Every structure is written in C-alpha cells, then in structure tokens.
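Complex shown without one protein chain; remaining protein chains in place.
Up next, chain A:
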Amino acid sequence: MADSTLPIQGALDITPPAARKHSILEIAHSWITTVDHKKLGILYTVFGIFWLLVGGAEAIAIRIQLAMPNNHFLSPQTYNQFFTMHGTTMVFLVGMTIIFGFANYLVPLMIGARDMAFPRLNAFSFWVTAFGGTLLYYSFLGGSGLYGVGSAPDVGWFAYAPLTARAFSPGHATDYWAISLIVSGIGTVGTAINIVATTVSMRCKGMTLMRMPLFVWLFFVVSALTLITITPLTAAQIMLTIDRYLGGHFFDTQAGGSAVAWMHFFWIFGHPEVYVLILPAFAIANEIIPVFSRKAIFGYPAMAAASVGIAFVSLGVWAHHMFTVGMTSVSNAFFTLSTMLVGIPTGIKIFNWLATMWGGKIRFATPMLFLTAFLFQFLIAGLTGIMLSVSPWDWQLHNSYFVIAHFHYVLVGALVFAIFGGLYYWFPKATGKMLSEKIGKWHFWLFIIGFHLTFDTMHVPGILGMPRSIYTYEPDRGWGPWNLVVSIGGIIQGIATLVFAYNMIVSLRKGEEAGPDPWDAWTLEWTTSSPPPDYNFAIDPVVGSRRPLWDLKHPEDPDWKYEA
C-alpha cells in the first residue's frame, strides 16, 4: 500500500444546499424521524447529559442529607428512593446512553462509512432507550399502585432479592424498576448489534481490523460484552416480574426460592457492565492522548489485545461482589485471583498511554487536561480495586463507603472525566463550534477539586465502619466531619457541571468556528466538514494506515512503513 492516497478533498468541497430557514416544527420533525447516525448520536448524548443533571441533583440531595449526623432533610423512604434512582439513572441512563451516543456518532465516521449498518434499527434503539428511562421516572408520578405504598423504587440499584418480592416491596415501584430496565435493555441490545455489524461490514477500503482506530476496537469489544451480559440481566428481570405477577418463586425465599441466585444473575451482568462503562473511557483516551502528545499510540496491537483480554477476564470475576455471602474458601480464592488478573491488561494500558506521552510534545488543552486527570484517577481506582479483590479485606470494606469511593473513582474519576474530555474534543466536529477553552478550564478545575474533596475523603468513613445505603448515622461515630467534606465536594462538582452546561449553550451560539480539523488530528472523522454532511463522505475514503491524516500531512514519513 505504498500509495496511501485519501480521496478526501472532494468531501470537504461539498457546498451545502442553499440554506433555507426551517420552522421549529420542521426541525423537531427532522430530529424525531431521523435515522442518521450523527443525529442519533447527538440525541443519545443530549439525553444522557440531561439524566446526568437529574442523577446529579439526586446525588446532591443525598449528600445534603448525609452532611451531618441525624439530619432530617430527607425522610428515610425518600432517601432510599433517591439513592436507588441515582444509581439506576447513572448506570443505565447516563453511562450507557452517553457512551452509545459517542459510538453512534463516531464509529461510522472513523471507519469511513456513510452510516450504521442498520439505520432504522438505530433510531428504534434510541427511542426505546429513551422510553425506558422515561418509564423509570414515571414511577415517581404513578407508582403508588393498588396498595398505596411507595412510589419510586427504593430497593437499591442492585435490587437484591427477596427485598424486591411482593411481600417486602408492595405497590408498583419495583415493577417500574424491572420493566423500565427490560425496555431500555432492548434498545441497548439493538445498538450493540448495530455496532458489531457496522464494524464488521462497513469499514472503508484499506481499513483492516489492525488499522481500525482503537476507539472502534474498544466499542466493538464493548458491544460484544453488552450482548453477552444484558441477557442474564433481562432474564433476571423477567423472572422477578414473574415472581411478582404470576406467583413464581425464583427469588421468593419464603417459598424456597434463592436470594443468592439473584446475586449471581445480577453480578454476572453487573460486573462486566462496569467494563462496558470503563472501556469507552479507554476508547476516548486512545484518541485524545496521542493527538495531544503528538505521537502515535504506543503498542497498538497490545492495546487491542488488552481490551479483548479485559473483556474476557471480566466475565469471570462477578463473584467478587459476593465475598460476604458465605462462599467456600476455594471460591473466594478463585475470585480473588481472577479479579487480580484484570490488573495485568489494565496495567499494560496505563503503561502504553504513558509511553505514548513519553517524548511527546504534550498540549494541555481542555480535552487533554481531562484525560490526564483520567489517567491519574484511573490508576488510583485500579489500586483500590486490587485492595477490594483481597477478599478478607473486602469482608471489611464491602458495602462500606470505601466501596462507594472506589466505584465512583471508576465511574466519575475515569468515565465522566473521559466523557468530558471527549465532549470538548468532538463537540467542534458535531456542531462546527469550539467549546470555550476559558470556561472549559474553569469547569475542569472546579470539577477536579470537587471530585477529590468528595471521593478521596469518602474512603475514610468506610475504613471507620460506615456502611453504604444509610440515610443517617449516629453522632458518636466520628463520621460527621468526613461526610461534611464529602458533601461540600459534591456540591462543587454540581456547580462544575452547570458551568459545563453553560459552556455548551454559550459556545453553541457564539463559539469560535471550528473548521474541519481544529486539533490537527489523524483519524477519518476530521477529514469531513464540521459538522459532517448527512452522508459523511462524498467519496468513499481509502486508507493505507492507522493514521490516514498523518500520512496525508507527512508524505515524507508515512505510518504504514512502521506498522506491524
């Protein structure tokens, strides 16, 4: 492939049809009926950011309640609903939605395709997911049900049996929880199938598997993992619904059902789900870190292999959520080992990112700031993960605030930081406008200060014996001052998120024009105009290496010479 030519100039020259003013209705209609992967990607992302604000508001209410011992800001029932809804919202409506938004928008562009493999399935998936989320929140209005008990679900996002059985959760709140997740799960499966099919069949000429951007690799893995793990979750939800409506006894312990079976079903979904949420953060890191260090990614084949490795191992670690349910010592040892093993491919990734930055010329624009914080925080999250894999230690730390701190380090410190970095990076592509760097720096610094105040501190009450999911605590326990700091940090993070929302609105209206390639990047999406035309590429691109734009910009030293 010596002549790695890229017929991209044509794409940039497209002059859009003469602009005509569209009425609001026309615009709304075009968004609602769209099957374009880019519009759907934006819909997913906007929807996810909306739920992020909702879930964040719930988190702040939770934290106000816990700021002091014996506080009465929320009633116990409301508190339990809020932490259940917070967890469910953040995992299913924020995490899953925003990452699929990124995948939808970027995967076809990055592989030089004009759309996803199944555009109409794509639209269907989005609307089903959106409907599932709405259904979940509808429970706040309509959940009182026959027995007049409760409204929003209050059984924890893990919804352990038999607390979810009719006997202990009368009313319809738990039904809303189960059914809304079944519904949004259908959308998730649709998207995952679509991404797998798209990566397999829609790559442009020259884009072999080993030339795909690592971003695409990771979403390929994420989608495969989603397909494997949504099944047990949906099965469990259906069994639960059968128990609740048809008098089944799967998880009804009063009739001999098994509470432990629920945990297995839930965590065999739930643990890989954590990787479904973190691998996209890696995907974003794989694009941003090289571009802002001005270096090719170090060890591409190892990076791809490590992603697949993580996915495989993650399927064999679920019972580390169950070290306290009384497994045999051999099982405990097995799941300790399998969990520790995840550290190896993860370590490879961290080292390769560092090697990518090594010897580079690192530009700390806002996207890179977020990704640098991601690297550092992900290191810490990984190390506390190793601590929790040590099952005797986990007997102490499990279900304590230490665990809450650990997984927020993963979900916020790594995933949310990467998402913010990704939004700063690709917002110009999607809208044609740069996000303000000045407001961006405010956003970053506020967010990182708030994050560390909250989640560094939160490890300590866990060590001091504070369990999770409690709406209040006794004043003599010595947890008060810690919790106050945690809550202050939470509020600062809330403010930072509002700063970001403000940045999006202001920049959309009067941001700097982005141009096709504002970051001097290397993957195919940057060859199109910003925003790209409906069909992405007027002429199908042809690539000869992993960084087609690098080759184009550096014909004297093209990549394909070095690629293994």
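One rule holds for everything that comes next: a residue touches a chain if its C-beta (ideal position, glycine included) is under 8 Å from a C-beta of that chain, and two chains touch if they have at least 3 such contacts; residues count from 1.
Simple rule for what comes next: contacts and distances are computed from a predicted model.
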item	value
Name under which UniProt lists the unshown chain, selected from "Assimilatory nitrate reductase catalytic subunit", "3-methyl-2-oxobutanoate dehydrogenase subunit VorB", "ABC-2 type transport system permease protein" or "Cytochrome c oxidase subunit 2"	"Cytochrome c oxidase subunit 2"
Of A:Ala235, A:Val308, A:Ile386 or A:Leu498, the one touching the omitted chain in the full complex	A:Ile386
Residue, one of A:Gly206, A:Gly299, A:Gly511 or A:Pro541, that touches the chain absent here	A:Gly299
Residue touching the undisplayed chain, where the options are A:Trp127, A:Tyr245, A:Trp358 or A:Trp445	A:Trp358
Contact footprint on chain A, counting only the chain that is left out	75-77, 80, 154-156, 160-163, 168, 253-254, 256-260, 293-296, 298-302, 324-326, 328-329, 332-333, 336-337, 340-341, 343-344, 347-348, 350-352, 354-355, 357-364, 372, 375-376, 379-380, 383, 386-387, 390-400, 457, 460, 463-465, 467-474, 476-479, 481-482, 485, 554, 557, 559, 562-564
